[in-house]
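The block underneath contains the structure these notes are about, expressed in structure tokens.
Excluded from the complex is one protein chain; the other protein chains are retained at their positions.
Right after this comes chain A.
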Amino acid sequence: MASQRRRSLLTLIFICCAISSASSDQVRTSYGDSDQIRSLCISDRFIMESYFTTSHTSLDDSEFRNFLLLQQCSSEHDPTSIVPATSLIQHRNVTGEGSHRNLLTSIKLLPFYSESKLHELVILERLPLGVFADPFELQSLQQRRVFSDVSVFGDTNLELPSFRSNRSVVEIHVEVSPSDYENGEISLKLPLHARYQPLDDSGYSRVEFGEPDLFLCSSHEQRRCLVLSIGRSKTETRSVFWDIPAGIRGHTEYVSALTFAAAVLSAISILVASVLSSKVESCKNSKQS
């Protein structure tokens, strides 16, 4: 009992320090609108499982928050009403080159939470329009125990360009053990692929990543999830982006013209060669006509 009180006190002190050093580059916290949503009670395996089936179409911040509001626990079931919702995203960037890159995120959990019975960290990556995650690739990562569970919801068409597709969201579940609290960081590497971008005169299209939404959940059937942070589509402090090559509108006319010219030229060459080489009389007639 005494140790618990001591722990709560330490946590409060820690939080005060965190607030006071909020301008530091190392620490990122998400407050604001997430104050109102503290915890969720869901019956599905995945938080996003019912999102697209309950007449939600986009993954905008406002629509997403409305969805979460509906999943809120009623107050008597809420065990964590006095706990401040805080998490720390230490580091976030996109690594790699080309059309296939990785979104790296490292998250620090507060030691306070190790006392709770919530052992699963759930990360929701609401992906921007220009990129997608391959569900089959993620499944093989799950088989290799990189994540304990993972699923993609929304537009999972791998082939359409971005202006013909909708956003998707990746829900990742990671088991957290006491050692994760001690060691400090949980690192996530999410493989992503670029879609074909809308045309741009600069030759590149910038895709910006917001912050992920973080929850700490229980592992039972009726899951209780503590809302750690609800990210925003665009961050104020950190800029994580990916410049993807895009077609240049100015090329359109001469590319089309030269393409057809090349096709016609090749067709004529083959036609002439066939006619000249053929020994059949009817082909010689067609050359005259």
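Couple of notes before you dig in:
By our rule, a residue touches a chain if its C-beta (ideal position, glycine included) is under 8 Å from a C-beta of that chain, and two chains touch if they have at least 3 such contacts; residues count from 1.
Here, contacts and distances are computed from a predicted model.
Only one of "Proteasome subunit alpha type", "3-methyl-2-oxobutanoate dehydrogenase (2-methylpropanoyl-transferring)", "GPI mannosyltransferase 1" or "Histidine-containing phosphotransfer protein" fits the UniProt record of the hidden chain, and that name is "GPI mannosyltransferase 1". Within the set A:97, A:182 or A:221, the residue that contacts the chain not displayed is A:97. Only one residue in the set A:67, A:181 or A:204 touches the chain that does not appear here, and it is A:204. What chain A contributes to its contact with the hidden chain is residues 97-100, 136, 156-159, 161, 163-164, 196, 198-199, 203-204, 243-249, 251-252, 255-256, 258-260, 262-264, 266-267, 269-271, 273-275, 277-283, 285-286, 289.
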